[in-house]
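Only one protein chain is missing from this complex, and each of the others stays in its spot.
Going by the order they are written in, the chains are A and B; count residues from 1 in each one.
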Amino acid sequence: MTAFTIDREALKNAALSCVHCAMCRQALPSLTKSNKFADTCPSGLYFNYEAYYAPGRNEIARAILRNEYPLEESEKLKEIIYSCTTCGACEVNCRYICDTNILPVRITEKIRAILAKMGIGPLPNQQKFANYVKKYNNPYGESTKRNSWVKNESILDKEKAKYFYFVGCTTGYRLTPVAEATVKILDLTKENYTVSSQEICCGSPLIRTGQLDDVERLVQQNLEVIQRLKCKIVLFSCAGCYRTVTKDWPEILGKPLPFKTMHMAEYLANKLKKFKFRPMKMKVAYHDPCHLGRHMFPNQIYNEPRQVIDRIPGINRVVLDREMDATLCCGAGGGVKAGMPDYSEYIATLRVEEVRAKGAEAVITPCPFCIRGLTDGAKQEAKNTGLNEIKVMGLTELVIKALEGK
Amino acid sequence: MADWTKKFENLITDDKILSKFRLNKFFPLIESKPDAVFVPEKKRDILKIIKFAQKNKIPLIPYSSEWDFHGSTTALKGGIIVDLRRLSRIEKVRECFDGMSADLEPGVTFRKLNEELMYYNLRSLLPLRLPADCSVLSTYYGRNPLLEANKYGYHQDWMILTYQMAISKGIFVGMGSEGLETGGEPGDYPYSPRADLGRMFLGSIGAFGIVSRATVKLKYRPEKYEFLFTSGNNLIEILMKLRKITISTDAGQTVLIADPKILASYLAKSRQEYSDFRDKLADWTGIIAIAGNDEYIEVEKADLLEAANRVGLQLLGEESYPHITKLLRAEFRVPENVGRCFDFAPHLRIEFYTTAGKLEKIRAIMNEFFKSIKLPEDNIGFIANSLEMGRTYFCEYDIYYDPPAEKIDPAALPTIGEKNLHDLYEECYKTLINANAVINVPRNIITAQLLYPRVPNYYEMMRVLKYCLDPNNIMHPSIIFGGQGGIDPKTIQIAKEVTQ
Partner (left out) sequence: MVPEFRSEEIEKVLDDYPEMDKKLAEKIVRDLQDVINPKFVTRDWAARVPYSRDQTGGGSSKVDEFRAPDIVVVPDSVYDVAHTCQIALKYGVPVLPVSTGANVCGMAVPLCRGIMIDFKRMNRILEIDEDGLTCTVEPYVTYSRLQAELDPRGYRVNVPGAPNSAAVLSNCFFVGDKYFSAKYGYGPMEIMGAEFVLPNGKIIRTGALAINPIEDVPEYIPGKHPDPKDGPGRVCVQAFGPDMTGLPYQSVGRNGIVTKICVKIYPLTESSRILMYGFKNLKNLTRCLSEICAREIGYGGIVNGPMYSIPSLTHTKADAEKLMDIFEHSITAILKITKSLLKNPILIFKKPFREVLSGLMGIKGRNFSTEIFLFGTKRRVELDQKRTERIMNDPELTDEKPGNGTGLAKHLFWGYEKDAKPEYIYKIFKSLGLKDFRLDWLLRMGKMWDYNEVPTRIMRKASGFLLQSPRMPFGKMHWAFEIFLDALKKANYPGVEEGNWSTYINSGSGPHYACLEMDMIYDPKSQEDKDKVLKILVDVTFQLMQKGVYFPHNLGVARDFIEKMMLPKVWQLTKEIREAFQATVLGPL
């Protein structure tokens, strides 16, 4: 049995274990005392039917596993199953209520895998990125050399460096400023690190959308690259890659990882003493990426990025109504940004509205995917309100700005 | 005399007795026209008279005490007055662990019940401005407000836990747990499954059936009452301050503010005393009643005085009003004067509910109205009584008229200002309703006809219910539905007017 074998009976029992307590639809009151910003399930917020909330998806899982209805007769099935951003907001409450085998996101991911096997899922755009991964080892279909943004070639494929900076596809191909800022920081702290030209997709987009055929290959290939360079710590600037490597890889491999993993937020918090920030007058909000927070339970990374931001003189960090475990997803997770762009943008806009409501002018997040989602949301929100666009910035970018005094 | 009166044993048709039910000195506006009186000796007798009335299509008007200030026992369509005063058994008293309640027949008065309850150190909650000889059941069932409403709120509906009602089919139906027919003694749970029949029938003043027994809530008897006073010339200012202090302290059994006329009628035993009080009292007197034992009263008093200090309200103790205190103490145990005053200060009561923020506007509109009909200020009394720490206020305008030389005849009512009593009463309510004051139960045909046109869907729904419970319209037809009776739901079309 591999990590991807699905025990249908166990899955059905897990789905049937949901007692519809409805705690998963909103943030727990102990986590937010907000009425306006209380909802945390993105798909529920957008589509409104019960089916788009975790308990609804659990029942659909049950119906699929018990062959209750002909799957092809439903027009909404795909939309329902693939509209989950896998943000894990429901799981937080589920887990808080009791130790449980439900964990709705897991069920949804497994149902996606079943649908994918049957040829019913995923959504067309999501299928596209699986094909790209197969062909180009990245979901964007980029055929250029990996990490060609690196200017200082001496850091490329260096052996025995302390840190292996796993750049990831989104940062490497779409958000190079984040990668460049990360490298700048590592240079400033005189760290011994390397960036690999051989690194490939970590598997996250495929796992989240249930397209599992190629995942094992990706993991193995990446593992070989890291081990070949003999690095002790793999460092991430992408929350998605960090979560996949830290949480999914050991499951897929069936054994612990032969290296430590660390996200840049942790790294920065550890090295705070080494930085001399210049004052920056700015009111900012911090957006918790789901993959750095809820997905990492019980080792959520919540305090470290906040410590970093708060250390910068002149910065005023506002507290949002939905933060940490109660954070609202940026709307880009779970393959939703590719699969359902309108809905993804709607959720991002809601998040930006929350930032605006607290009077912040910028939102900081340490995840390139969140940056992309929120940037689109900020544009839309500015269009809706006619106000100046809220700036969206990576944590490493903010740090560089504060260091450089720009 | 109608033919049917001879067909049923024990129907009283003696004109002397009937005349007592024709004229009501507390509500002299409409003449009642009963054909007969029936006095049930046992509860089962109610079913007998219902079956008879059903067969002969004769209206039945329940009657449980002579204190009808609002004309709710007026028989406009003729029929039989069912005088329930002899059904006056206190069937059971339950102490704390068993539910702290009493099972009563409709003729039990507050006087009788509270005398009995003294042995248990219990009491029933008295109504506001009603005498001790009122029927407990019809007072609660008719949703009259309570004397200690500041603490217990609009609980009068909830003072009845469960009840048994005789319906037009000639059967008794129990509401809530009273409906349990499996044997054993049911507890006192008010809500029936699938629909709260209790809430739907309360306030129908006999139009849906005759209440033959009810279980009412009881409370512990407080060791003593103590009073705090305030006075001034601005009603709204006093009211708002009292509201603030009671909300912040959750204290006070009763909070009321009255003008000298009403307060005097509340305290006096004779015309002379009444006049004396009227002259001496301030424009507005606010009274807070506290009840309990010494340690409890001490805490509430300290809280209230501290809070009053914070809002700049001068609260005075009993020592400043010794005479009034003595009278109030008696009235809070056994209310007598509220009924007695009709002999030397007869008046009509115009009652309404409103919120603190709304009262000033309503009073301005009413003052305008009184001026427009040249009603002398001396003839108008006003009282505001706080419900649930100032959530809502129960208010009354009393319209005083001179004691008549003889009995008042509805056909020749006295004139005050430019209006006779009947027109004045009707126009007061019309003005109040237009000023957005709220009437909870239209206790007579005048108020019913003013109120229901404002809520046509609601009225139609009630009439469907009336038809279901009483298709022949024999249960007190002249109240609530003003003789119109129910509507057969089959004649109602699916609503068409609903559009987005």
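Observations
Just so we're on the same page, a residue touches a chain if its C-beta (ideal position, glycine included) is under 8 Å from a C-beta of that chain, and two chains touch if they have at least 3 such contacts.
Keep in mind the model is a prediction, meaning the values are calculated, not measured.
Interchain touches from the omitted chain, evaluated on the whole complex, reach A, B. The chain not shown here is touched by just one of B:L23, B:M100, B:L316 or B:I373, and that residue is B:M100.
Here one chain is not drawn; of B:E115, B:E223, B:D250 or B:D402, the residue touching it is B:D250.
Checked against the full complex, the one of B:S88, B:S177 or B:Q484 touching the unshown chain is B:S177. By the touch definition given at the top, chain A reaches the unshown chain through residues 16-23, 25-26, 28-36, 38, 44, 48-51, 53, 55-57, 59-60, 62-63, 66, 68-69, 73-77, 80, 96-100, 298.
In the full complex, chain B touches the hidden chain at residues 94, 96-101, 143, 153-154, 157-158, 161, 167, 171-177, 179-205, 207-208, 217, 219-220, 247-251, 295-296, 299-300, 302-303, 353-358, 361, 387-392, 436-442, 448, 451-452, 454-455, 457-458, 460-462, 464-465, 467-469, 480, 489, 492-495, 498-500.
Here is the rule we use: only the chains that are shown with their structure count from here on.
The distance from the centre of chain A to the centre of chain B, with each centre set as the mean of the Cα atoms, comes to 65 Å.
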